[in-house]
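What follows is a short report on a single structure.
One protein chain is absent from this view; the other protein chains keep their places.
So, subunit A:
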Amino acid sequence: MSVAMSLLAMIAQGPRYGYELRAEFDRRTSARWPLNIGQVYKTLDRLEREGLVEKRSGTDAEGHVFYTVTAAGVAASSVWIQQADPVPTRARDDLAIKVAIAVTLPGVDVTALLRAQRREAITRLQQLTHESGGEPVRTAQDLASRIVSDALLIEAETQLRWLDQVSDRVRDAIARGISLAIPFDTERPRRGRPRANRSTDPTDIPGGKNNDD
């Protein structure tokens, strides 16, 4: 969606051809998510089908086919730029699951896990910092580049802050004498039945026909 609308927004500024759009997209996003030309033309075809752009008849002297924006395209581009995007929500946070499971299983060295994960996050931050160069912003292109690298840096930084928070919570829980391990329930839950009606059938085992995984 953002690629299609980015291309549309650039065409809304004046007629553009495919390779030009790819180069402009990469330039403005520091080639962090580079487009291949096939993807660009597929997207242009889609925009054309949706009535947001039109292909000009003929080519220029170098054989470039130009696309121009329609009135509907101008409106769509304007809405895309001005409207807030929803905050992304992950259906599932794999790391949060892993840490929550590890913390509550007996005998797991949570400190070692958190330390290893911190190492990953800091290494990622170091790589991103190194790649971004950290030079002060002097041009509009520097600014665009920093906007993209900041998004990635802050994502890695957020994970690190969360790991700090986990460490603090674990330390606090231990200090308050809370046992971290959650013992396994000896009464096995059955699918579709309320806990009050638990089966005493010894054949009702996980992995059997009642297992809902």
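Here is the rule we use: contacts are C-beta pairs under 8 Å (C-beta built on N, C-alpha and C of every residue); 3 or more make two chains touch, one makes a residue touch a chain; residues count from 1.
Throughout what follows, contacts and distances are computed from a predicted model.
S.K.: When you check the chain that is not on display against UniProt, which of "Branched-chain amino acid transport system permease protein", "CopC domain-containing protein", "ABC transporter ATP-binding protein" or "Large ribosomal subunit protein uL3" does it turn out to be?
M.R.: The chain we cannot see is, by its UniProt record, "ABC transporter ATP-binding protein".
S.K.: Among A:Arg28, A:Arg118 or A:Arg190, single out the residue that touches the unshown chain.
M.R.: Missing-chain contact among the listed residues: A:Arg118.
S.K.: May I ask you to list the residues on subunit A that touch the chain which is not drawn?
M.R.: So the residues of subunit A touching the missing chain come out as 111, 115, 118-119, 121-123, 125-126, 128-130, 134, 136, 153, 156-157, 160-161, 164, 167-168.
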